[in-house]
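To start, the structure itself, in structure tokens.
A single protein chain has been omitted from the complex, and every remaining protein chain is retained in its original position.
On to chain A.
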Amino acid sequence: MLRYVTRRLLGAIPTLFLIITGAFFLIRVAPGGPFDRERTLEPTVMENLNKIFHLDKPLWEQYFYYLGNLFRGDLGPSFIYRDFTVGELLANGLPVSMTLGSLALLLALLIGGTLGCIAALRQNSWIDYAVIATATFGITVPNFVVAPLLALVFGVWLSVLPAGGWNGGAPSNLVLPVIALALPQVAVVARLVRGSMIEALRSDHVRTARAYGLPTRMIVITHALRAACLPAVSYLGPAAAALLTGSIVIEQIFGLPGIGRYFVNGALNRDYTLVMGTVVVIAVFVVIFNLIVDILYAALDPRVRYD
């Protein structure tokens, strides 16, 4: 398995290289630069800044300069947040986004998985319909509606939880953003698990197990659940990468210092290095989580092998 993991990680290098190259040139194609703001700068000042940030050099030279730095693990200085390097900004924001994302993911798996199983076992009962209805609600109502609503109800009207802010990651500050972040994921996981569980429960080996008189709990846990998890596991790869690298909407609404906002702000401000930094982080996360999903898949489904 070690060989498999190493091969996959090495195989990801050209992919990452292509992503970095594509992102580098795409962001430069956008009109405007990092110092084009409402306050136009004096030409001399602009020249000074361009010189400081090497923007006066030809694009190809800037590209190799960036690659060289990246190779040494240096993501460069931020063009906009001038007191920080991109590495420092991401190092500050990533733990926040990861805390939120992993809690939301855990919640999605636990609640979504449980709800999906219950709905499948009680197919076509009111419980099943209630789960489906809740899941549909969770998927269709967007984050930017749910999040402010939660803050308003629990933060402002009832005053039982903070309406926003990070406060060093205090548990009370995590509750609302994690719920808002997890809700759509809970819904998706519940639907996926319900569908695959129903399928698994109808499969031949489960029918055989039933014929042998095994108790339902054992059939579900040892025979059906494993197969029912597979679609959810496949879904969790990209979902985890997205959740752990920050949810722009949630971070914005609750005012949390994660990295989600850096991507949007970086792009809007043409903070080239900051955008590149977030692209690199997200790309690495996607690669790693796809790998984890593949390993999990093989562990859950014996038909899949590491070759």
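Assume contacts are C-beta pairs under 8 Å (C-beta built on N, C-alpha and C of every residue); 3 or more make two chains touch, one makes a residue touch a chain; residues count from 1.
The rule is simple: contacts and distances are computed from a predicted model.
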Q: Determine which name in "Peptide ABC transporter substrate-binding protein", "Dihydroorotase", "Heme exporter protein C" or "L-lactate dehydrogenase complex protein LldF" the UniProt entry assigns to the undisplayed chain of the complex.
A: "Peptide ABC transporter substrate-binding protein"
Q. Which one touches the absent chain: A:69, A:114, A:234 or A:252?
A. A:252
Q | Interface with the undisplayed chain - residues on chain A | A | 30-45, 48-49, 51-52, 80-84, 89, 92-93, 148, 151-152, 155-166, 172-173, 252-258, 261, 265, 268-270
